[in-house]
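The complex is shown incomplete by one protein chain, all other protein chains being positioned as in the whole.
For chain A:
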Amino acid sequence: MSQLRQLSHTGPSVCVKFHGKYVLAGYGVFVHVYNYESGELVSISRVFHRNKVHGLAIREKSVLLYGGRSVSLLDIDYLWGNADNTRFEKLCHEWVVSGEHSMDGSSVFLLTSYNKVLCCDLSFRVLQTKAVYGERSILYSGTITVLNQDKVLVNAGTVMDGVLVWDLKTEKTIHHFTDHEGSIFYVAASIKGRYAASCSDDRSIKLWDLHSGHLVSTGWGHTARIWNLKFYDNDSKLISVSEDCTCRVWEISERGTLIQKSIHELHQTKSIWGVDVNDEKMIAVTSGNDGRIKITDLNARTKSDSDSRIFSLDDISKHGVKLRPNEIIKGFYWLRFGLLAMTSEGQVLKFDQKAEMWTSVMTDSRFTSYSATSGVQEFDMVIFSNSRCELLILKFSEDGNEILENKQLQINELTKSTNCLVRGYNSKLFLVMESPNPKDPFFCLRMDASNLQHEERLYFKKPKNFTASSFAFYENFAIFGSRFSTLAIFDLENCEREATVLRKILPGDTITSIDFVEKNSESDCLFSVSDRDGFYCFISINFLKRSHKVLLQNRIPKGFLEGAHYNAQGDFITYGFKSNLFYVFNETKQYEVFSELCGGAHRQWRYLPNFGLDEFIFIYIKASSINFRKIHKAAYPEILRNGLHGREIRDLCVRTEPLHLGKTVFCSASEDTTIKLNVLNVKDGETKTVWTFRKHTSGLQRCKFINNKFMISSAAREELYLWELTDTFMSNPYMTIICALPSSSEIPDLRIMDFACKAIEGTEDFILTTVYSDSAIKVWLYSSDENTFKLLISDKYQTCCLLNVALVTLDTELILVVSPTDGHLVCWNLTKYIPYVIQNNKLVKVLEGFQPQIHLPDISERIAVHSAGIKSFEFKIIAENRFFVYTGGDDNAVAISEFVLDKSHKTIQGCVRSFISAGAASTITSVKLIRRDMTLLTASVDQVVRYYDVSAGDLVLKNKFYTTNADTGCIDTLSSATGSIALIGGVGFSVWTLE
C-alpha cells in the first residue's frame, strides 16, 4: 500500500531559544535544532501529534514544551537523538499559555488560558491548582517568573482586563495594570525582577516598576501589534518583535525610560512571533509566520568603535591639516589604506585608517569650487576632474604612504565636461568624459593602469537623448546606461560603428548600475541592470548577433535603488535609499542586511567594497562631517532557515520538466500579492526561493505553468499576466512578464477567479479562457507573433461568481466547463466558436471560413453536484465521447461526475457518479489526480490530506494524513522516479512523497 511521507515543511515558527551554540525552534509540530555558528540544521524532532509548539523552557537537561493544549517534558538529548518524540505528549484540558520549571527542578508550572496554574510533578501528576479567587478572565498571554523555590510570580496578560501579576503561593493579586487598551499580547518580567514589560493591541510597550507598581514609561514605534518581548543585557535593554515584521531594540535608561535604539526589518509580511537574545554574543534569533529563523547581530555588524566614525572639519584640522574657514569636502573615494578627499579649495586630503590620521597630500588649484572624485580600488587610484576637462590621477602605494604616479591631464577635445566616469578593466584604466553639448561625442581615454602610459583616445557618437549615468565593460564592448532607462552598446575595436541602443528597458528613469553576470553556451551574456526608481532587470545580450532580451524585470518594495549585484553566495543584493535611510537588502532571501540613518539620498555618499569577501564601507557627509560605516561580513549565518511566504499561499504550480538533475522549479502565489519562483530539490524537498515578484497589486488567485516555458498568474483587479521562464543560465532561472491580459474597464475591480488554456499545435499560440467574479466568461486567442490576447468570446453565465474553468477536448470537440458558486457544473460546446480545427483532442490548424461570434452558444448541460461552491476540479477523459470531473466543495463533499457527448455531438449529458458528503470536516479546497489518474488527493481546511482510489470510477477512501499547514488551500503534484511528489500550500508549505 502506498504511503504519503512528508519530505519537508516550511511554515510559521512561534518560538525560538538559544541553548549553548544551538538554537531550538518550535516549528509546527516539530522542534528544529540549529547550530547557529555553522548554520547547520542538526535535527528535526516531532514532539506533538497535531499541535504547534508555542513555547519551550529549558532547565539543565530538561525541556518543557507546550503548544495549544499539549505539553511534554523530555530530556534535551532526545531532541537530537529521536526523530519522533510524540510518545511524551500530554494533553491538558485548557490552552497552555506558558510553562516553567520550579527552582529546584522537581516540578513544573503550567499557566492556562483561564489564568490558573497547574503545579505538576515531572510525570505531570497535578500536585496543586492555583488561581486568584474571582479572576477567571481569559488570557492571550502570560509568563511565569520563578524567583526562588518559594517565590513565583505569574504575569498574566488578559483579553479584556489588562495585566495581572499574582503570587503563586498566596494566590493574591500583587499588581493590576490597566493602562493598556485592548488585549495584552505579551508580558515579560525583567531578569532581576525590577520591571515588567507588556504590549497590547494598542501597539505600545509599557514598562512597569514591580516594586512601586507604577507605569514607568511607554514605548511607541511599532506600526502593528507587538507579539513578544524580552529583557537582556542585564536588564538594560528590551527587544520587541511585531506583526509589522520588525524587531526593535529599546534601551532602558537609569530612570526606566524606554528609548528606541534600532529597528531591524527581518521577516516577510506578516508577523514575527518569537525572539531570543544571546547576551554574550549580542545576537538575536527571531522566528516568524514566514517560517524564517533569522540571526541578527545586535551590534549591527560593527566589531569595534573604529568601525563607525565621524569626523567634523574641526576634528580634521586638529590633525594638523590646514583648512580655510569655508573649506568643505566636495568628494571622496575609499582605497585599501583609507580615504582620499577633495576639498572646495582643491586640497587633497588623506585619511590613513591604520594610523587614524588625516594629512594633506597636495593642493591643486584647478579643482577649487567644482570637482568630481572617483577612483579604482584595484589600482589604488583616485581621479579628480573638473568642468574644464582637467584631470588629476594619483596612484598610491598599497599602504598609501607614497604616490607612485601623478598625472595631470587636460582634454582639449571637449570644451566642457559635466560627467567623468571611471572604471578599471583588464589592467587598463578607462575614463569617460561627457560634455553638456549633446552633439559632442563621448570621449574615452584608455591607458595602462600600472604606469598611466599608452594613452589611447577614443570617440563614440552619442545616441539621441543620452546622458550617461553608469557603465560597464565586457570583452571589447562598453555598455552605457543613461536616463530614460536606455542602454547603449559601443564596440571598442570599432569606434565608428553606431552604438546599439536599447531604449526603455525598465519602467524607471536613470540607470544606476550595470553588472556582468555570466556568459552561457550560446554566447549570450547576462547583465543585471538597476534604475533609481526601484526597478531592476536581467538582460541577455548577444554581442555577435547584436540581439538582446530582457529575461527578468522586478521592483524593490520601496525607495530608491542605487545598485544591485550578486554576492559571493549567489544572492542578489540591492542597495539604495528609503526616505532618510541607506539600506542594503538581500533580494534573494528578502531581508534587510544593513541600514544606516544617513539623512537621505541628496547628500554625498559612497558605498564601496572594503577589501575582503563581503566587506563593505558606507561613507557619507552629514552636517558637513564625514561619516564612515564599515559593514563586515556577518559573523554568523544570518539565516538558519529562510521560509517562504508570510501569508497564505493561494496556489502552487510545478514545471514538469526538471531544471537540472534532481531539481525542478515551481511558483508559489500568495495572499501577500507576490509570486515566488522557487527551486525544489525533489529528493529531500528542500526549497529555495530565487525571485520574489511584485508585479501583482492584489492577492493572488491562481498560477499555472501552461507548458515548460510559459506560466500564467491571475489576481483580483482583473490582473492576468503571461510569464516566460528562461533556464539557460547557470546563475539562476529567470522569469519575466511578456504580456498582460487587457482589462474590461479603466478601474478594474473584477477578480479573475480562474483560467484555462489549450495549446495550438506546432505554435506557441494558445486559446485562453477566463472566468470572473461577475459571472463573465471570456475566451481569448494568444498570438505569439503579435504578442497579444485577442478576444474571441465574451459572455456571462448568470450573476453569481464563477470559481473554476476548464477546456476539455473530446476527439473533435472542445468543451468549456465552468463551476459557479451555486455548486453546479456547466458545459458549453465551443467547437464552432474557435477558429481552429480539432483532431484527436488537439487544436491542429486554422479553420477556413470561420465566422466569429462574441456570444457563447446555449448551455449544453448543467448539473447540480455540490450544495455550495466547487473549490477545485480535475478532469479525466475516459473515451472519445466521455469524461469524468472530480470535484471538491465548500460543502465538505467530494464527487465524481460523468459527462457524455452524444453521437451527433449535439448534446452533452451529465450525472453524478460518486458522492461523499462528509469528504472532510471542512471546505475541500483542492483535488488532484495522480498516478496516471488512478488516485485522487484532496486537501481541506481541516488540515487533512485524503487519498482516494478512483481507478474503478468511484471514490474509495484509502488513507488520510494530517498536515501542519493551516488553511490548507492548494496542491500541485509531480511524478518522480519512485512515485509522486505533492506540494501542499496554505499558511505554510510542505512537500510530500507518495511511494
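Just so we're on the same page, a contact is a pair of C-beta atoms (placed from the backbone, for glycine too) under 8 Å apart; a residue touches a chain by one contact, two chains touch by 3 or more; residues count from 1.
We take it that contacts and distances are computed from a predicted model.
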item: Complex member absent from the view - protein name from UniProt, among "Mitotic control protein dis3", "Protein pelota homolog", "2Fe-2S ferredoxin-type domain-containing protein" or "Putative tRNA (cytidine(32)/guanosine(34)-2'-O)-methyltransferase"; value: "Putative tRNA (cytidine(32)/guanosine(34)-2'-O)-methyltransferase"
item: Candidates A:Glu100, A:Glu243 or A:Glu562 - the one touching the absent chain; value: A:Glu243
item: Which of A:Leu750, A:Val885 or A:Val945 contacts the chain that the document leaves out; value: A:Leu750
item: Touching residue (missing chain; options A:His9, A:His32, A:Lys52 or A:His696); value: A:Lys52
item: Absent-chain contact - pick from A:Asp822, A:Glu861, A:Glu874 or A:Asp972; value: A:Asp822
item: Touch with the omitted chain, as defined above, among A:Gln6, A:Ser713 or A:Ser775; value: A:Ser775
item: Residue numbers in chain A that touch the chain omitted from display; value: 12, 14, 48-52, 54, 67-71, 86, 89-95, 110, 112-114, 116, 118, 120, 123-126, 131, 133-134, 136-138, 140, 159-160, 180-183, 185, 200-204, 220-223, 225, 227, 243, 260-263, 270-271, 273, 289, 579-581, 595, 597, 749-751, 772-775, 799-801, 803, 821-823, 867-869, 890-893, 917-918, 920-923, 941-943, 966-967, 987
